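What you see is part of a larger complex, with each chain still in position.
Naming follows writing order (A and B), and every chain is counted from residue 1.
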Amino acid sequence: MALDKNGIAQRIAQELRDGWYVNLGIGIPTLVANYIPEGIEVEFQSENGILGMGPFPIDGEEDADLINAGKQTITAMNGAAYFDSAMSFAMIRGQHVQLTVLGAMEVSQNGDIANWKIPGKMVKGMGGAMDLVASAENIIVAMMHANKAGVSKLLKKCSLPLTGVGCVKKVITNLAVMEIKNNAFHLVERAPGVTVEEIMAATEGDLVIPDNIPEMQL
Amino acid sequence: MNKVVKNPVEALEGLQDDMTLMMGGFGLCGIPENSIAEMVRMGVSGLTCISNNAGVDDFGLGLLLQGKQIKKMISSYVGENDEFERQMLSGELEVDLIPQGSLAERCRAGGAGIPAFYTPAGYGTEVAEGKEVREFNGKPHILESALTADFAIVKAWRGDTEGNLIFKATARNFNPMMAMAGKITVAEVEELLPAGSLNPNEIHTPGIFIQRIFQGETFEKRIEQRTVRQK
């Protein structure tokens, strides 16, 4: 069965390594913080200016001056630090953040990503996404395999204005885990109960399928 | 070196139609509320606003958009604002969208006398159109230029009569870099103290960047996304 958003977040959380600094985008990526594996310590950076972001505040204790990049009220962990936006993007651009997880509207088989604009229809802006994808060594895209109209979001070539070129290394969707290399999506894992045929049908871009495709262990 | 002015009226003296402004804040967090209210009252128009966001419909820079006082926005993210989207899609409002890190660094550069720098952000996208591309360490970068403004208007938690500022938590965001990049920089603060009250080791923005400072009368500090958990 295809995963829901929490399932995707849970699978992505398995990619975390002890001691990493991690930037989570808005949407599914934010949920990753709920599934940190036992024995793994990571610290969350939010690009508006905090390192060591904690959970939402207890009802009644929210502080208008303490928010994350999604403008949500948050708390700070012990050992947190606040800083300005230039310092925040110095961390990102300087590759001090070990993992970036973000959503996308489209990903192409050469690692391009589009997630900020639909010409003539919607422009919210790129926020920090262009800095993140241009700089991070390790980018995971978290998204549904197809859009609401049922059209594949894993393409030969992106049709929307790009956020970054050739930067995505891994995509984790409701159907599969895929690596991007040699101009193709390489299938690595299937969501529990999802068949290779279903994944093939949902993927517009070139999909390389090895002999053995294990199911995700959640 | 007393920089104290009585109120936003005095603080914004000289602010005219068609000027370029920097406005601190991220979303509704750390925005100069009192100065925005005064700009609405003044009715100044044709403004170019450099601000990471555009507020919401009825608060922050959204108030200036409602009054059609803004000609152009230079921002990184402008979601959550219907009136903004309407003005942009209809062509009433010019919008220059730039990556958030490049926006922060371009403001800092403007204040720091760095006319231009190279960054990888935006390479291969619309943002790179018309900009020089150069490879460093095998990776393409684009040349971004400094931003400055006629007025930079920032909001701090505590300030002193010399213009030294301390921000609170994530309300710091763009305020320190914008403070550096204004020809005239106005700071509105929650608490204005005599020189010597702030620990010189804890100051985020040294007073040299500030020309005028005042204590805001009230701060609503509206929350955009109230997210909580139960005890």
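Criterion: a contact is a pair of C-beta atoms (placed from the backbone, for glycine too) under 8 Å apart; a residue touches a chain by one contact, two chains touch by 3 or more.
Predicted model only: the values in this text are computed from it and were never measured.
Peer 1: For a test of your reading: one copy of every chain kind is shown, so what is the whole-complex stoichiometry in these labels?
Peer 2: Copy numbers over the entire complex come out as A x2, B x2.
Simple rule for what comes next: only the chains that are shown with their structure count from here on.
Peer 1: Quick one: report the Å distance separating chain A from chain B, using the average Cα coordinate of each chain.
Peer 2: Here the centre of chain B sits 28 Å away from the centre of chain A.
Peer 1: For chain A, which residues are in contact with chain B within the complex?
Peer 2: 46-50, 55-74, 76, 82-86, 88-89, 92-93, 112, 116-117, 120, 122-131, 134-135, 161-166
Peer 1: Provide the residue numbers of chain B that touch chain A in the complex, in ascending order.
Peer 2: The touching residues are 26-30, 52, 75-80, 85, 88-89, 95, 97, 99-105, 107-108, 119-127, 157, 167-177, 204, 221-231.
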